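Okay, so here's the structure we're looking at.
The complex is shown incomplete by one protein chain, all other protein chains being positioned as in the whole.
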Amino acid sequence: MSDVVFKVQHLKKYYEINLGMFKQPKIVKAVDDISFEVRKGEVLSLVGESGCGKSTTAKLLLKIEEPTDGTITFEGQDITQLHGDELSTYRSKVQIIFQDPYSSLNPRWKVGRIIGEPLTLNTDMTAPQIEERVRYLMEKVGMAPDWYDRYPHQFSGGQRQRIGIARALALNPEVIVCDEPVSALDVSIQAQVLNLLLDLQEEFDLTYVFISHDLSVVEHISDRIVVMYYGEIVEAKPVDALFANPEHPYTRKLLSAIPMIKSVS
Amino acid sequence: MSNLVEIRNLQTYFYSDAGVNHAVDGVSFEIPQGKTVCIVGESGSGKSITALSIMGLIDPPGRIVGGEILFEGTDLLRLSDAQLRKVRGRDISMIFQEPMTSLNPSYTVGYQIDEALRLHQKHLNKKERFEKVVEALDLVGIPDPREKYREYPFKLSGGQRQRVMIAIAMACEPKMLIADEPTTALDVTIQAQVLDLMKELQEKKGTSLLFITHDLAVVSQIADEVVVMYRGHIVEKASAEELFNDPRHPYTRALLHSIPRPGVTPRKSQLDTVDDTVDYLAFPKEIR
Amino acid sequence: MEPFFEFIKQYRKNRAAVFGFFIALALVIMAIFAPWIAPYLPADQHLADRLIPPMWDAGGSAAHLLGTDDFGRDLFSRIIYGSRISLMVGAISVGVSLSFGLVMGITAAYFGGKVDLFIMRIVDIMLAIPAILLAIVIVSILGPSLYSAMTAIGIVGIPTYARIVRASVLAEREKEYVIASRINGSSNLRLMFAVILPNCASPIIVQATMGFASAVLEAAGLSFLGLGAQPPTPEWGAMLSDSLQFITTAPWMIFYPGLAIFLTVLGFNLMGDGLMDVLDPKLKEKG
Partner (left out) sequence: MLSYVLKRLLWTIPTLFGVTLLVFSMVHLTPGDPAAAILGDKANARSVADLRAKMGLDKPLYQQYFIYINHLAHGDFGRSANSNEEVMTEFLDRFPATVELSLVAMLIAVFFGIGAGIISAVKRYSIFDYGSMFGALAGVSMPVFWLGLMLIYFFSVKLGWLPVSGRLGYEFDIEHVTGLYLVDSLIAHDYAAFWDALKHLILPAIALGTIPMAIIARMTRSSMIEVMKEEYIKTARAKGCTRFQVIFIHALRNAMMPVITVIGLMLGSLFAGAILTETTFSWPGIGKWLVNAVYQRDFAIIQSTTLIIAIVFIIINFIVDLLYAFINPKIRLS
């Protein structure tokens, strides 16, 4: 119990799609009875192709969506039951980094306000205190603190992603859900962001739930991997075991499909 | 080994109020007969503009301001519009990144393949063309090609659409196919299938392939020759083997090492990065 | 660079839009300083000076720049004073349409489901009746007057704003920065007004500018039909309608008030068009 942060049991999320008034609504099983654990300090990756349910799982963990069935407990507490202050505490412990560095930052807000929002809403800190903390966070993610008064559109994709990371760090969270955080970036920028994520994990003792379709990235950063396929978990293993000995046919197919640079020297 | 295409000192600039963007600035390389050349680079490197320049598809405010594109010895830049149109689709064809938007939603799949034949193989009659379209669909691995002829693009999956695009491009058996990030928008398993298909077709038909991508892993799987572009310039040009075993230009090296490689890159180690503060163009170009 | 200056820089590139801005500015100046600009009061009748042509025509006099009407009223002064009415009509109608449209659009988009369905049904019903006809119906209920016309035009505009607001709120609502704000505990009201709405401002501003133009146009139309401003109000549309019978004898009575309407509407439309280029990224053309 001690080192398990998230315990997900028989989690289901179904969506109804209306096809017209004369037809039965179609039920899409985005997540269909999955169970897994996230342990403290690890990087757990959810991998799979588009529509496999990995992003839906992220939304459920963050309480952006409510499950159709099943439970998610965070440090022993059922998160579906959280309200008010408890919910607010939960929010500050579990944060997210989004995929799209463009739509994830409010274009009308300055960087300082974007990074400071979690603090404004969830703490009693005064404006100068918040500003100080935001500048500190900016430095931590490798941005010049004097960019405090700039707008998101003045930054490149990689820098924007750093802003998103600083925002996620603001409340000193325990877990960060990274929803395809590097897949919209150029490879060279990808490496910078991955390096940063690894640094921060060490420094702040973070746990990552890392969502990606890129197995090379996943292999590099993860401790354990959960492979999803059409809403279900087909295989969950430590990374070495998975790469060395993929059991499920889909995992094998996926592994053989990933383009990997043929060994150099 | 003869070269199908030779590009010499190509310059394509874009003009705007803010100034001139030297998108492609003095690029030279060759595409040998029946081989695959990959242009690799990050966004803004000018790789797609190079491809579009070869096709003659640069629109204002962009303009090809200098250089030569020799296709079997003829400079494409000196051809009239009408002459160039005969080359496009017949001798050189092209497929694009977005399979969801690169087919016209208003016409059937068959119509769109048939159109290429109508334009370039005027000796065929309707029935012969139909058979050829069905054959083309079959060739790219679309099941039930006769039924699929009448299908509209919105009914097909992304992978199938990209197959149809390939069928359009290959319909007239061109001497060269240009593929601009053809697999980037696809899921990995589909991506692998489409790559296999392209390789297979290339071998079968002896087509030269110019493959544009940002993904070095894909390059390593498909390329014979590699051209690395950075900010409108070629920084390194080598055979795939040479490039991956012995990258010489600092930019190429940084790019290669920024990608984690399972089994090679130590897990959770810091990756090499392309340094924003370094001007990689200042290094001597490694063109072998 | 601050967004505002960047905006000005972008806007200035569109010469037609700058021209539109100056027309609108001129209109505002005319309206504010009407008593100082206009040589006469709009209702002053000089029966001795009836139907005098504009000063540059044969028989014109310097005393009446644009000539006089059949009551000997100075046309130039009436047109100057008319700008006050047009500005008021535009502002009030847009105010009515915008405030109701905004609330309806936001409510529909934010709450979705049945609320959305209900509000959008009302919008559809209003749109099922062509605008001018609906305005006439409303005027017929309230009785012909300038105020009825303004109310009618305001009401008729509501569905357009409601739709635009709804569409842009819906588009913004799903963006990740909104989700980020929600995760950090933003309340519904904060999400709606502090987070989402500022990002929907562009299409709304564009619509309001163009809506101003069409409100002026519609009000002139209703007055022309005799359903809006009543004589002797110096409203441009009403002035035209008074002058129909003089088309052969005193065409200037028709020409200038109409030109005033046209230029005003054109000015605001040019401005709206320029704003659209700068503000609405979807319509903004990339090079």
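Note that the chains are named A, B and C in the order they appear, and that numbering of residues resets to 1 at the start of each chain.
The rule we apply is simple: a residue touches a chain if its C-beta (ideal position, glycine included) is under 8 Å from a C-beta of that chain, and two chains touch if they have at least 3 such contacts.
Given the structure is predicted, the values throughout are model-derived calculations rather than measurements.
Only one of B:Met165, B:Val194 or B:Met229 touches the absent chain when the whole complex is considered: B:Met165. Residue B:Gly89 is the one among B:Gly67, B:Gly89 or B:Pro247 that touches the chain not shown.
In the full complex, chain C makes contact with the omitted chain through residues 16, 121-122, 124-125, 128-134, 136-137, 139-141, 144, 213, 217, 220-221, 224-227, 237, 240, 244, 247-248, 251, 254-255, 257-259, 261-262, 265-266, 269-270, 273, 283, 285.
Mapped onto chain B, contacts with the missing chain fall at residues 55, 57, 81, 85-90, 93-98, 101-106, 112, 115-116, 119-120, 152, 154-155, 165, 168-169.
Just so it is clear, only the chains that are shown with their structure count from here on.
Chain C has its Cα centroid 48 Å from the Cα centroid of chain A. Between chain A and chain B, the centres computed from C-alpha atoms are 34 Å apart.
Inter-chain spacing, taken between the CA centroids of chain B and chain C, is 52 Å.
Residues of chain C touching chain A in their complex: 3, 175-177, 179-186, 195, 198-199. Residues of chain A that touch chain B in their complex: 49-50, 186-192, 194-195, 198-199, 213, 215-217, 219-221, 239, 243, 253-254, 256-265.
The touching residues of chain B, counted against chain A in their complex, run 42-43, 187-189, 191-192, 195, 214-218, 220-221, 244-246, 254-256, 258-265, 267-268, 270-274.
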